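For reference, the structure discussed in these notes is given below.
All protein chains but one are shown at their positions in the complex.
Chain IDs A and B follow the sequence of writing; residue 1 opens each chain.
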Amino acid sequence: MSTDGKVERRTLLRLALAVPAAGALASCAKPASKAAPAAQTGSKVDGTKALEFFNFDGGYGKAWTQMPLDLYRQEFPKADVKLTSGQKLQQQLQPRFIQGNPPDLIENVGLDAAALASQKQLMDIGALLEMESFDQPGVKVKDTLLPGVAEAGRYDGVKYEMPYVFGVAGIWYSQPLMDKHGWTYPKHWDEMLALCAEIKKAGIAPWTYQGKFPGYLTSPMLMTAYKAAGPDLKKKIDNLEPNAWRDPALIAAAEGYQELVSKGYLLEGSQALSHTQSQTYWAQGKAVFIPCGGWLENELGAIAPKDLGMTMVPVPGLSSADKAPFETVTGGPGGALIVPAQAKNPQGGIELLRIITSKKCMRNFTELTKSLSVVKGASDGVALSSANKSMQKVIDEAGTNIFLDWSFRLWYKKLLDNSDKAMAALMNREVTPDEWSKRMQKFADETAKDPSIKKFHA
Amino acid sequence: MHHGKYRFVFSLLLVPVGLYAVFVISPYLQAFSIALTDWQGMTADSHFIGFDNFVKLFHDPVFWTALRHNVFLLVSIPLVIVSLSLFFSAMLNYQGGVPGSRIYKVVYFFPSVLSIAVVGVLWQFVFEPRNGLLNGFLQAVGLGDLKQIWLGDGKTALGSIMAVVVWGGVGFYVVLFTAAMSAIPRDLYEAALLDGAGPWQSFWRLTLPLIWGSVQVAIAYLVIGALDMFALVQVLSVGPGGPDDATQVISLYMYTNAFTYGNFGYAAAIGVALFAINLILTLLTFRLTRRERVEY
Partner (left out) sequence: MATLIDPARLRPATPEPEPEPHVRRTVGSVLLGGTSQGFVLIWGVMVVFPLLWALVSSFKSDPEIFKSPWGLPAVWHWDNFERAWNESHIGTYFLNSVIVVCCGVVLTLVLSSAVAYVLARFEFPGNRILYYVFVGGMVFPGFLALVPLFFVVQNLGLLNTYLGLILVYATHGMSFSVFFLTAFFRTQSKELAEAALVDGCSHWGVLFRIMLPLARPGLVSIGIFQFLGMWNEYLLPLVLNTDEQRYLVTQGLANIAVTQGYHSDFSGLFAGLTISILPVLAVYLVFHKQISTGMTAGALK
């Protein structure tokens, strides 16, 4: 009854991501020979073989898997199609990987895909993109997908993961609450602090965050720094360059966020609140802003008041001297379906993937989970909530100013973990912003020096 | 005679030791050998790297932080739990005990039947800084100034988790100690009373020495428990293990290395170190408590 399944999902979906575009386009030409053994992509599906789909029974539940599995059964009536599910994938599937008997398709939350890919445990599913769409005759799968989806989920250029949700991460507020007080959302951090002072006077806490999982706040803080310093910063950080974390923009952002605490702008006790607790207080109007990904609405469930009018906006930049536009957001395709290289029926797994990425299955997914999917037009006609509408607006306005996540968070789990620890120390005022940056630099240097950690490059 | 004895010994041991070897020893031995490899956990692929993991461990500051926390816990938890339990058992037992002592004995045991995960989830709501039971209580009795973020603050987090262990543990030992005390013949107390001993003397000179065996078992058990702490820390703490390693313990660090960092070889090395520490401490506890016992 531990919470770490949750934590792992946090890590993965934190920015609706889970999908490093490691040198996505550049290395497409690389042959897949280094990838999975016996890939034989494109070979026919053996309809008599059994098929097992392992579903992560968490955020999106398992109801959505019913339709694609039924469609597979219709297509191959002789196949024994089985759905298994769980929440602690690492513990449940690790022995099966070692034993060489993993499921044929996995909704992956918790397994380290980068490690699996580097250990050649994943099937190259690149061929799927060239196949004909399941319910749009004459159209290739890749042409039914939203921009960036085909490129996402690649490690050293090889397509291993198929995302299925499409989302962004940002700051949430309640539109009616903002309107009632006549507040407008600021674009820079100094304005944010000024607004916070005003909000505090009104007797409401300006901010809260999911303190039990400090990474929720690292994302917006890094984003503020990104906007100040421009895309170069991300590249330097992701490539573990010397002194990357000593960048003045990062220290300035850390100062800005620490002021939320030192000026009393944080909902009292936030540092100890779990994600559901802090989000509940936010939904009850105890705090105005909370950072979160697109799943917030689904996660709040019935606890959200009907008139909440939840609205997502991009993270504020630092100042008017910012080098990247305010509209920049992290997001894009997220979630990861993977086919293990040693699966007994990998072709069946890929076929099920083709079914899942059909327009009608993804539409069904959106209806059941209130989450946008990766297929173009799949949510047309589905009544979207205010939350989804605001997310759509954020995506549209971002245009090309959208990136999946800081890659170091996907490539180097220990560095990610250490960045969360440092964030907690910063928000507990146990370190100064400068000490924070020194500490992060030390962690990054350790990662760079450790020969046992496989390095990727942005 | 001797021949019969050995045949008897052998036939009694055969099945239990066989099963134990298969289901316990062999997996642990494998875990030991994993500590000498760089195994990442997802394939059978691994390389022998000698004692590299142990060298790395020796220079790992997080490991030492975790160890320090464990040492703090294994001193303080047995001390607090045993003292409280002895106090309550004495109260519940002395001269028939305080009024309602039978009910207390039943009620005190309640936390012991709860799974550690249930206890963890429950205490999450006790420590919740805004509407939690603890801060709410402090507010209600006019001690609002003492309100804390508890698990969110590095200064109070470890102590908070320790409090949960104490809450969950005292009842069991109260029942254990009262059981032991009630088995002490009454006339011994009467004799002591005649000799002019007050309740304190009879407790220190009579009760405690007579139930020392139970106390010893309790200490050993609590020391081992204090070296674990995994489930509670994982459910309750920020991070988990935080904030900023403030509640990091060895078992959690091992778990994180195995299941989050995908470093099974290193995790196994931490496990081996933990095993060694466990073993030394258990033996030490017995040595120390045994010596004290001789003094009486």
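Going forward, a residue touches a chain if its C-beta (ideal position, glycine included) is under 8 Å from a C-beta of that chain, and two chains touch if they have at least 3 such contacts.
Being a predicted model, the structure only gives us computed values, none of them experimental.
Undergrad: Among the chains you can see, which ones touch the chain that has been omitted?
TA: If we consider the entire complex, the absent chain touches A, B.
Undergrad: Among the options B:Ser76, B:Thr156 or B:Thr282, which residue touches the chain absent from this view?
TA: Here the residue in touch with the unshown chain is B:Thr282.
Undergrad: For the full complex, which residue in B:Val82, B:Ile149 or B:Leu176 touches the chain that was left out?
TA: B:Leu176
Undergrad: Spell out, residue by residue, where the missing chain touches subunit A.
TA: Interface with the chain not displayed, on the subunit A side: 1-3, 5-6, 57-59, 61, 84, 86-88, 91-92, 94-95, 98-99, 274-276, 279-281, 284, 298-303.
Undergrad: If the missing chain were put back, which residues of subunit B would it touch?
TA: Residues of subunit B in contact with the hidden chain: 4-6, 8-9, 12-13, 15-17, 19-20, 22-28, 30-31, 34, 41, 84, 87-88, 91-92, 94-95, 98-99, 101, 103-118, 121-123, 125-126, 131-133, 136, 167, 170-171, 175-180, 182-185, 188, 191-192, 195-202, 205-206, 209-211, 213-214, 217, 224, 227-228, 230-231, 251, 254-255, 258, 264, 267-268, 271, 274-275, 278-279, 282, 296.
Convention: only the chains that are shown with their structure count from here on.
Undergrad: Which residues of subunit A touch subunit B in their complex?
TA: Going through subunit A, the ones touching subunit B are 1-4, 7-8, 90-91, 94, 97-98, 111-112, 115-116, 119-121, 211-214, 267-274, 277, 281, 413-414, 417, 420-422, 424-425, 428, 430, 452.
Undergrad: Applying the document's contact rule, which stretches of subunit B touch subunit A when the two form their complex?
TA: 38, 40-45, 115, 117-118, 120-121, 124, 127-130, 135, 149-154, 231, 234-235, 238-240, 242-245, 256, 259-263
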